[in-house]
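A protein chain is absent from this complex, but the other protein chains hold their places.
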């Protein structure tokens, strides 16, 4: 079941990438390229850094096929704003939660230290979105947005803590996923912000206010 | 002979990178750096992803030496517009055709599935140009331009189809290269466009019209 959640997370990320590409005026290939980077970029960097066997999507073409289909379908059907941004953000929260958990697991399987496993969880969760924004010539939203990478960080710590107290992976994984999903959705719904001391002081003025901030 | 075509393709990509760097006001080192990324970026990413032995230019310094010489020579001699853009685009078409074919071959040598081999061909062909544009702080042209990545995709499919029907590599390679070269040159000469449904609707307005569109 976890594997299907993983594939679902990948699809959601691909859709978000393809939507961004379409809004940027890219063609169908651009949509696929941004879809790939968004959906697979984090795991690719993780696997290249760990050098623990080949990159995950090289041995299992399912990922590439799914991302391509999702990106092309998104490109062909999407009109601006037909999918409410809120729905996309919530789906994205699911993808983020699953990707981070899988990232920590794969790092532990490569027998690295907990610090590195933590970092690999965050990398798997957020690097795809960073790549998407760099290719679209923007400052990555993740680096400015308040409660996004924080979710990965806290969730990865929770997963590692559960594993350290001998909770089996099959139980620790859904707990961590559910926790991260709930935290991210709460951050979107309640417009949670980091404490001021952890935010950059010039943020409000200098960056356009897109992302999770359109509160009710 | 194919090896020399490969080196020629690398030189062409390096020249195009160094020209871009010079137009951006970079110094001679910047020209070399952009030359490296444009000429070797795609193959580097391919080899890092496949993890099938070291990156190709690490074991054969010829590539680095040629790219350095080509970039420095381009930087020192180029003035704006002394090389007609059309000539460069045609040379670039040759580099693209060779790089894509080699990318597919190397992926097959790492015994991956055809889907991954296809993707690796496209990656080898276009990622260098994407890196060049990201470093120059632009939205990558490849992701917006109509018939560029499409050429790689169609050419890689042709090569895989020929191999699947037991055409030997020594014959399939030049066929695929010639096909891609002709298709790309035709796209430039005739200003071919993708069907409207595969293009981004806001493209014309939002992106400056550089690239292959200065038709007669």
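As written, the chains take the letters A and B, and residue 1 is the first residue of each chain.
Basically, a residue touches a chain if its C-beta (ideal position, glycine included) is under 8 Å from a C-beta of that chain, and two chains touch if they have at least 3 such contacts.
Keep in mind that this is a model prediction, so the values were computed, not measured.
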Identified contact with the non-displayed chain, of B:5, B:34, B:127 or B:188 = B:34
Ask   = Which listed residue, A:69, A:116, A:167 or A:182, touches the chain dropped from view?
value = A:116
Query = Going by the touch rule given at the top, which residues of subunit B touch the chain that is not shown?
reply = 21-30, 33-34, 44, 48, 51, 53-55, 57-59, 61, 64-65, 75-76, 134-137
Message = Please output the residues of subunit A touching the missing chain, sorted low to high.
response = 48-52, 112-113, 115-116, 119, 126, 130, 134, 137-140, 142-146, 148-150, 153, 194, 197-203, 205-207
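In the analysis below, only the chains that are shown with their structure count from here on.
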Query = Which whole number of Å gives the spacing of the CA centres of subunit A and subunit B?
reply = 29
